[in-house]
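Just below is one structure, and these are the notes that go with it.
Excluded from the complex is one protein chain; the other protein chains are retained at their positions.
The block that comes next holds chain A.
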Amino acid sequence: MEKVVEMRGITKVFPGVRANDDVNFELAKGEIHVLLGENGAGKTTLMNILYGLYQPDSGEIYVNGKKVDIKTPGDAIKLGIGMVHQHFMLVHNFTVAENIILGKEPKKGITVNMKQAIQDVKKLADLYGFKIDPEAIIEDITVGQQQKVEILKALYRGADILILDEPTAVLTPQEIEELGVILKNLVKEGKSIILITHKLKEVMSMSDRVTIVRRGKVIDTVRTSETSIDRLAEMMVGRKVSLKIDKAPAKPGKVVLEIKDLRAQDHRGLPVLKGVNLEVRSGEILGIAGVDGNGQSELIEVITGLRKSTGGKFILNGKDLTGKSPREIIEAGIAHIPEDRHKRGLVLKYSLAENAVLGKHYAAPFAKGIMMNYARIKEYARTLIRDFDVRTPNEEVMASALSGGNQQKMVAAREINKDPELLIAAQPTRGLDVGAIEYIHKRLVMERDRGRAVLLVSLELDEILNLSDRIAVIYDGEIVGILDAKNATENELGILMAGGSLKNKKEGGIV
């Protein structure tokens, strides 16, 4: 077996955390090797070391059998290493092509050959079956598309060793399948891939070997063919995990949120919501299923006051909230776990304690007049950290220091604990490990059982099917069908999500 990467005895310590503790890891040529571990186990840290973003405190790295010293990402790129980062590294006001060629620009004389760049990107995207417009601006495209841009960035640089840090967290099941095929093809071309993911199904279907890390230490490296989902989950968390949600039938009560003919435009002035009608009742979880980019993000933005509507209205417990400010909406009782934790969920350069009270920071007990009560704020943050098992040295570290999954837990903790009338959960388990997903799901069901209304938006059909009581399918800015989750199948959802109709297939299936 030819080793393309070997990391020996890697240790990396951050203030208060041993992120990597004497880690040994190897990647064989032509394999897909999954790094599996809980949130905060040290996976991203290890890969950042391989990519030259962090310097290890001790340990050695060998690439293609040679000992190397990787000081900067530039060094890593020269060694043929490419990395897709857990959090996007995209310049939001650049085009797709500009982001991809940055640092390795095709030239014509002394100028950048933009035409060539656009062609190259198009060719590359076609080669791997990505549908993407090279001239689109990043902030105009969906997160799913942004993810593809990130992958193209690495491929464009001709990486032979590809690190993918949770590339599937924001992809739809179908896109994940496509990515699986792409990865297999890359391996056939002789590339070697390190994949980080929390989705155990993917691990089983995509990988050759799995290395499990827990709290900075390597537990074991196993062949995928010789293990199972349950076994992996247990090794990773250290206990048995239930991957099924058990919940009692819902007892829906009065209508909490009523959306009537709601319309909105995107930033280009094109309609994205074309008259949405929807009701969410107390004591139920309503899931919105849809292919990314069909208006679900904009719908949430309107209901949370982050985007202006151009028609229609939405009513919470009889109170018309259309056009109200985010603060008025929060005070009316809507809480929101946003789909992009960095953009909308956290102030990365604030402490965890400060982040824990965002949105309630101005009122008692966290503030009195113009003074903040930091003792109370910290105490509150500690409760959230304990309840939601946020892995952090303490509540005073900056949010940016946390691992991606732990940041997600922090946001979910804050919003769920606001005790809202309506909880909007958009991709609430994005980037969480199986143990944490289990817990967040349990809490969402708990909210439901306490008579709250929960509006769930997720690209993961499994999550929608398991968690929801009713499922609304959004397509091209409209709700095209509402199904009872008990009888809904993945197939039916798929048809509706693609813009098809169930009319003659199954009469009465639509509630």
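The definition used in the following text is that a contact is a pair of C-beta atoms (placed from the backbone, for glycine too) under 8 Å apart; a residue touches a chain by one contact, two chains touch by 3 or more; residues count from 1.
Please note the rule applied: contacts and distances are computed from a predicted model.
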Next on the checklist: According to UniProt, what is the chain that's been left out of this complex called? Choose from "Anaerobic sulfite reductase subunit A", "Spore coat protein", "Cyclase dehydrase" or "Nucleoside ABC transporter membrane protein".
Outcome noted: "Nucleoside ABC transporter membrane protein"
Checklist entry - Which of A:72, A:205 or A:487 touches the chain that is not shown? => result A:72
Checklist outcome for this item: Considering the complete complex, of A:110, A:270 or A:375, the missing chain is touched by A:110
Item to check | Residue, one of A:23, A:83, A:196 or A:316, that touches the chain absent here | outcome: A:83
Checklist entry - List the chain A residues touching the unshown chain? => result 51, 53-55, 72-74, 77, 83, 85, 89-94, 98-99, 101-105, 107, 110-112, 153, 157, 400-401
